[in-house]
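Excluded from the complex is one protein chain; the other protein chains are retained at their positions.
Just so it is clear, A, B and C label the chains in written order, and each chain counts residues from 1 on its own.
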Amino acid sequence: MLANIIGERLIALNFGESHGRCIGVVVDGIPAGLKLDEEYIQQKLDLRKPGQSIITTQRREEDKFEILSGIFNNYTTGAPICMIIWNKDQDSRVYELIKNTPRPGHADYPAYIKYHGYNDYRGGGRFSGRLTATFVMAGALAEILLKNTLGIEVLAYTREIGGIKARESSIEEIKELRYSNEVRCPDLDAAKDMREAILKAKREGDSLGGVIECIALNIPTGLGEPIFGALESDLARVLFGIPSVKGVEFGSGFKGSSLKGSENNDAYEFRDGKVITITNNSGGILGGLSNGMPIRLRVAFKPASSIAKKQKTVDLVKKEESEIIVPGRHDPCVVPRAPPVVEGLVAFILADHAIRANLIPMVLGNEHRRT
Amino acid sequence: MLANIIGERLIALNFGESHGRCIGVVVDGIPAGLKLDEEYIQQKLDLRKPGQSIITTQRREEDKFEILSGIFNNYTTGAPICMIIWNKDQDSRVYELIKNTPRPGHADYPAYIKYHGYNDYRGGGRFSGRLTATFVMAGALAEILLKNTLGIEVLAYTREIGGIKARESSIEEIKELRYSNEVRCPDLDAAKDMREAILKAKREGDSLGGVIECIALNIPTGLGEPIFGALESDLARVLFGIPSVKGVEFGSGFKGSSLKGSENNDAYEFRDGKVITITNNSGGILGGLSNGMPIRLRVAFKPASSIAKKQKTVDLVKKEESEIIVPGRHDPCVVPRAPPVVEGLVAFILADHAIRANLIPMVLGNEHRRT
Amino acid sequence: MLANIIGERLIALNFGESHGRCIGVVVDGIPAGLKLDEEYIQQKLDLRKPGQSIITTQRREEDKFEILSGIFNNYTTGAPICMIIWNKDQDSRVYELIKNTPRPGHADYPAYIKYHGYNDYRGGGRFSGRLTATFVMAGALAEILLKNTLGIEVLAYTREIGGIKARESSIEEIKELRYSNEVRCPDLDAAKDMREAILKAKREGDSLGGVIECIALNIPTGLGEPIFGALESDLARVLFGIPSVKGVEFGSGFKGSSLKGSENNDAYEFRDGKVITITNNSGGILGGLSNGMPIRLRVAFKPASSIAKKQKTVDLVKKEESEIIVPGRHDPCVVPRAPPVVEGLVAFILADHAIRANLIPMVLGNEHRRT
Partner (left out) sequence: MLANIIGERLIALNFGESHGRCIGVVVDGIPAGLKLDEEYIQQKLDLRKPGQSIITTQRREEDKFEILSGIFNNYTTGAPICMIIWNKDQDSRVYELIKNTPRPGHADYPAYIKYHGYNDYRGGGRFSGRLTATFVMAGALAEILLKNTLGIEVLAYTREIGGIKARESSIEEIKELRYSNEVRCPDLDAAKDMREAILKAKREGDSLGGVIECIALNIPTGLGEPIFGALESDLARVLFGIPSVKGVEFGSGFKGSSLKGSENNDAYEFRDGKVITITNNSGGILGGLSNGMPIRLRVAFKPASSIAKKQKTVDLVKKEESEIIVPGRHDPCVVPRAPPVVEGLVAFILADHAIRANLIPMVLGNEHRRT
């Protein structure tokens, strides 16, 4: 069903389950003639993979990806590109214990009802955060495409964890520092506090949430389409596809709704012969179209649903109330693993819109490859 | 392009411009055999239409709708339903003055670049809030369908304007009181303050924003699909299609991201033999699927972009800096006109998902109509 | 539902019924900046409209079209273009008599079952050939676009009626003569015989079928996509949407399947520095992609289903066998009205593929319109 597909000209269809044989994605619509940079894709996967530090889940997955199609002599061919990661370290035993007692905060209960029990519930199955590795693969391809054609760059980083807010960082700080620490926050003081907070929550058998901020640079003016083709619409759709995301806002967002028009409007002026806005409360998007300023958005993650504390639940077979201590290996906070996911999805949507606007040719390179 | 289409099994494609001949929408996928309730659709349009009170724009549009197709003997036939509203009171003269000087906060500048000046800029053209009347028509059809089949009801109301927050109201208060006042707020004290704030902003030549909250009741468990077919994804996509919307959150949303898992998780219990959650921080959606609790979401509207104060802008033809006092008739705050729009769009997406889940038959009624 | 939509980047969604208020179509994806040629669209409608001669139905419809949206100052704006034709001369009385006794060859019986009797059965409702006027409107827009950008021209004409085969005509004859006679055949001798055959069938209360051939000229090499994006796939899909069409073939088609590879393969050579094929048995399409030669296809129309002869049928309510003499005004042969329909649909699909291949810019014209 089309529900699993993102994009309109550049599309991605993912497949796989947390404890199945593999996870994968087919990306269709990448123009022919793009030089493949496998290392970049693997780097992005490495930034997301589990087991990197004591603040993430201890599930060990190397997350080495393989390309099954669509590449020839190290260039894209215009054909669908299938990429997969074989699952290695799944431990499904504990899920037998809880298959009829839904974990609070997880999709277990509605999925049980929807699929009459046929869904693969091990490790959350299709609902697992593990699927976000497929977003990273598809997104990294889009990042390479955008960088090589339009120079667009997408940067996501942790802005808030467990109520601890980072200060505003410069673009340079964000570029250099966001991946320098385990929580992926360019404000190093806040990063330290966030790390402590996560460890404390972990010790308490509890979990934390937070906010990822994302900035996209070098955006041409006029990406996006009116009304339901708004950049906000397409970006929000995919960002809400990340497990745990419960809020998305652009520019001044929710805070802007308490301002006056005279405060929130971004006035125009010329700078270096180019039209710019003096402020950027719009987050770089007006009427759904990019206005040439950096796109700026924020994504709210709820605290991770799996906690070690005892919680009330129900037994769906015995039809009686019950209690649960969620078993398995989990992240006390998923936010530190989210920046490469957000970067990938934002890049994917921007690349799709750039192709729709004819800003990227259907074949890259001026020369015929084979002559 | 598919950008203008919403829904997957129940789709809507809108057309028209603010100052063109008409605005309209084609809705395809409404099952055959639904009794048409034209009066209900008109009522919803009346709740949105301009010129209703001193806190809205003085543009006078009756917004009487006509059905052009898809209805036979007062029942739907299964064929596409085209509905239009003829524009009556457009006054396009003032837009000549500003066609090269983009209004801050509006789509004027990126649209000028994107369409090389060919777009209909009068009254904002395709980017005008006037197009939301087409969402109301399509949405009202979906509301009738949902009410007649699954008993689903969708209620939207003003929760905040210009920083003035309404208290939490009961479902009964929301049902009875939300349309009893000009600002569409069930907290009548807050409503009074909001109205004053809007009038003050209007006097000052300024504008306000706010937050619409929406609750959907009697939701079957299991609507929605995993990952990018999440209810949040599909709802956010259409809500960000409303002009001025810059944020969408579900359940505890942004606030929830600073809670702990043990605080934010919704524990299960049985009530009257039915599985419910004790709290509803998820906003009725887990893993993208409805969990049977009320769906609860919030939509942030920026302050209206058109203000009477002088603003800095640029002249795109003369390529010099300039100033603008936005002419035309405008809403000092669009929030009071938004509840029927949000109700319609939310209903539309829920109806689409209900059809996708086979919860609504393709022909309504048990009997053959023609015998 | 997407079933009613054709195209991928250039899309059309039609609505309306034979005896409803109107028929119409929304075309989305026409680039901004195309000069509108209303006269051309009307001419194409006039070539299809009923009541033109004694060999067509006597229903009198002027088929004057109106544009409701998407045009500003006589140019396209990039917004959806809605075009409608008001129905004028419907006579629905006779359909009351036959609403429960399906006409052989028509959709009456399966539609009755599918829609439980709720469908608008008057004049065939959604299944009427009248809807093809919406294909002509959408198609004429595509023809204008193709002519103004790539110089592509699409020519359809009658090749066979009632078993009378026209000889092969030259491109010049086709261009000049196809619309010079009532049956739309460039072979004037055959045209005369075809006309007689139609009149004879009409006198006998019977009907005829035939074959339309279509040639598209000046096709750039490489339109289309592999496998299910083949030009043949997309062209066949829309051509089978024309009522009465039961066969579609490209190049040597069915006849080619009895040839040997050495006979049917088209050898390459250079002509005027350009790669061409010496023969064109492929119909200009190899592997789903255009090869630069003229696209050539044939469409088989069954004899018109409405005949004045008594036929066996059943009464679906009384559940007994019955007889019917189909009432109403009908074409004894629909083929003479089909060329503008085939031309329009073929042009539409070619335009869609040209846009998908980035061969047509999203904004036409080099200059900013508004400066």
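We take it that a residue touches a chain if its C-beta (ideal position, glycine included) is under 8 Å from a C-beta of that chain, and two chains touch if they have at least 3 such contacts.
Predicted model only: the values in this text are computed from it and were never measured.
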Absent-chain contact - pick from A:13, A:41 or A:259: A:13
Which of C:304, C:346 or C:360 contacts the chain that the document leaves out: C:304
Omitted-chain contact residue, chosen from C:10, C:36, C:79 or C:245: C:245
Absent chain, residues of chain A that touch it: 1-2, 4-5, 8-11, 13-17, 20-24, 26, 28-29, 32-33, 68-70, 72, 75-82, 84, 99-100, 112, 114-121, 125-126, 316-317, 363, 365, 367-371
Chain B residues touching the omitted chain (full complex): 9, 79, 226, 356-358, 361-362
Chain not shown, touching residues in chain C: 1-6, 8, 14, 102, 104-111, 113-114, 124, 126-127, 131, 160, 162-163, 201, 206-211, 221-222, 224-230, 232-234, 236-238, 240-241, 243, 245-254, 256-270, 275, 277-278, 281-283, 286-292, 300-307, 309, 311-314, 316, 319-321, 356-357
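As a working rule, only the chains that are shown with their structure count from here on.
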Chain C against chain B, contact positions shared by both copies (same if over half, else different): same
Centre distance in Å when chain B and chain C are each reduced to the mean of their C-alpha atoms: 38
Of all residues in chain A, the ones touching two or more other chains: 226, 356-357
